[in-house]
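Data block below; observations after.
Only one protein chain is missing; all other protein chains are in place.
Order as written gives the chain letters A, B and C; numbering starts at 1 within each chain.
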Amino acid sequence: MDVLYFAWVRERIGVPKEKVETTAATVSDLVTELSAREDRYAAAFADLSALRVALDQELSDFDAPLAGVREVAFFPPMTGG
Amino acid sequence: MDVLYFAWVRERIGVPKEKVETTAATVSDLVTELSAREDRYAAAFADLSALRVALDQELSDFDAPLAGVREVAFFPPMTGG
Amino acid sequence: MRISVQQEPFDLGAEANAFAAGDTANGAIVTFTGVVRDLAQTDLAYMEIEYYPGMTERAIAKIAEEAKSRWSLGDVLVIHRHGRLAPGDRIMMVATAAPHRKDAFEAAEYLMDYLKSRAPFWKKEITGLGAEWVAAKDEDEDALSRW
Partner (left out) sequence: MRISVQQEPFDLGAEANAFAAGDTANGAIVTFTGVVRDLAQTDLAYMEIEYYPGMTERAIAKIAEEAKSRWSLGDVLVIHRHGRLAPGDRIMMVATAAPHRKDAFEAAEYLMDYLKSRAPFWKKEITGLGAEWVAAKDEDEDALSRW
């Protein structure tokens, strides 16, 4: 599964994109798994209320299942316009 | 006093502007006076609810006094924009 | 603040660029442009717009000043043509600049609502069936009640 990071999430984790092998059932499970791996993930995912998630380029939420998903992206609330 | 007419009021009365000598106290009095003069005025002023009046280039109303006024204009509701 | 009542066409793009040029204090620029519509059912040949020289400019300036007093605005532009206009011709435009988008949008809508019903312009439509003065619409008068 491709995992993408944007804005300060990208800066904290240190890469814009990586391949992750996981059996996580939901986005929350994936976050827990990554946070346990290294401090930089724990730092990026410390406050989930400050984060948004997209599954296959559609906004989603942390309860969403990951079955069949090819691309997960984490980022802060958008500030376009 | 200069009296100006615009749009279909101008067309019914037949002139865009004329000098009028009057002792009318209010706009309504002036309208009554002009309407009594000739049919073309009576035709233009038949329905006051379809008319607007400006005194010295400020929107006003038919009850307004004419004392000191130099320019009176009659026209239908505006359709700008 | 620039107000122009003119017979000549204006260039929307050039006016928009000139309006926005050099303003780095206002993050939001809104323009509205009115175009003579070519509706198949009315078969409009052209339109004539009459105005009241002197009063029209004053009325627009007053509307623009009122907008500047109600919203936090930078510059304001109003251009309105008179005379003969063909379908597709641009009748008028307004532009507003503001620090925040809500102010720029609301002020532009306010200007439009007041220009429609309170600036001395009268439109006459010339179609295959003859010439007719455009009647004021109740909805345009009603639009003023929101402000």
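Just so we're on the same page, contacts are C-beta pairs under 8 Å (C-beta built on N, C-alpha and C of every residue); 3 or more make two chains touch, one makes a residue touch a chain.
Keep in mind it's a predicted model, so treat the numbers as computed, not measured.
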For the chain not depicted, the shown chains it touches: A, C
Interface with the unshown chain - residue positions in chain C: 11-17, 20, 22-39, 87-88, 90, 99, 101-102, 104-105, 108-109, 112, 143
Positions on chain A contacted by the hidden chain, ascending: 4, 6-8, 10, 54, 57-59, 73, 75-81
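Here is the rule we use: only the chains that are shown with their structure count from here on.
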Most distant chain from chain C, judged by the mean position of its C-alpha atoms: A
CA centroid of chain A to CA centroid of chain C, Å: 49
Length of the line joining the C-alpha centres of chain A and chain B, rounded to whole Å: 72
Interface hub residues of chain A, defined as touching at least two other chains: none
Numbers and ranges of chain C residues touching at least 2 other chains: none
